[in-house]
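Remarks on the structure that follows.
One protein chain omitted, others in place.
Moving on to subunit A:
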Amino acid sequence: MQAFLKTGSSKLSTSKEKVTPSSSSSSKESKDKRKHVPWVEKYRPRCVDDVAYQDEVVAVLKKSLEGSDLPNLLFYGSPGTGKTSTILAAARELFGHEMYKTRILELNASDERGISVVREKVKTFAQQSASGIRPDGKPCPPFKIIILDEADSMTGDAQSALRRTMEKESKTTRFCLICNYVSRIIEPIASRCAKFRFKPLAEDVLKKRLRYICGKEEITCEEEAFTALLDTSEGDLRKAITHLQSASRFKGEETITKDDIYDIAGVVPAEVIDQIIKVCHSDSYEKLDKTIMEQIFNGHSGMQLINQIHDKIVVSDELGDKQKSIICDKLAIVDKYLMDGADEYLQIMALCTTIMQQICHADK
């Protein structure tokens, strides 16, 4: 790795000499670079107004943009609903580009956030004073914002330490905690914050945003591809945008179809699921074994398989309520076991033999 890094750094030093004289070429370069920006970043809301669908929080933030005070914030909700984007946009609007560095501290799960860091880094930052006037003389909010993204991965101890800092520095510092599950934030912190739930984005909102991006990027998508995007993203706009960009990368100029999207999203083809359900009717362990083995060889994700099997079982006409409940009970166990790292083949076999049992021998 040393050499790997060295080549880079040596270039860094030579470049210092180069960059200044040829500043004209650097603008061209940056244009090139822009092409490579991932769309999730490119289409991240720039201002609070751009944030779609989360009206409640937008209203509160806009008030603070007009000069009123800001409470401590707790954003929670599923991934890709705009939590990080919202606070970043608000921060940028509140403080402008220049003051951003001195007024905003952003810490996320990738940073060290143990108890000692909370005590030192956060505390030191919180204790710095913040005036209500910008260097250019314009007014700005007299506080700093500490953003703790992905806060649900902080330990309880670190959170407790945070709570004390929060209390002490309430004059000059506002906190914004972001997490997926509000239950992972300790009660004393949660109760000190204004809580906002970020709802999974509604289908029409997702679709509008995706269409907008398609227009900007000049790519063509068949209508059903949008349906596929909504289908596979579960209200997660990040996922939908990533899938869209991946599909366009794969296809070049060609029209993106629904199959492209399903393929990229790792969805198991419907025929495969049908076939699995069909062999569950055969009452033959060997046939089942062969079918499942085939799918493991194909590399389909075990989690994805059981999710799709679940969707079929729940709406099945031939199975009674009791049979369905026995199968779903097993399905829940298998889901948990897979998360724990159990073997995919064994778990799927356990699920499918249960289904087979329920289909072929339910009365026994």
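Here is the rule we go by: a residue touches a chain if its C-beta (ideal position, glycine included) is under 8 Å from a C-beta of that chain, and two chains touch if they have at least 3 such contacts; residues count from 1.
One rule holds in what follows: contacts and distances are computed from a predicted model.
Trainee: The chain dropped from view, which UniProt name applies: "Replication factor C subunit 3", "Actin-related protein 10", "Tubulin delta chain" or "Uu.00g085810.m01.CDS01"?
Mentor: The record for the missing subunit names the protein "Replication factor C subunit 3".
Trainee: Which of A:219, A:276, A:338 or A:359 sits in contact with the chain that's absent?
Mentor: A:338
Trainee: Hey, which subunit A residues sit against the chain that's not shown?
Mentor: So the residues of subunit A touching the unseen chain are 1-5, 7-9, 11-12, 14-15, 18, 29, 32-33, 35-38, 40-41, 79-80, 84, 108-110, 112, 114, 116, 149-150, 153, 236, 238-239, 242, 245-246, 249-252, 264-266, 283, 285, 289, 296-304, 334, 337-347, 349-350, 353-354, 356-357, 361.
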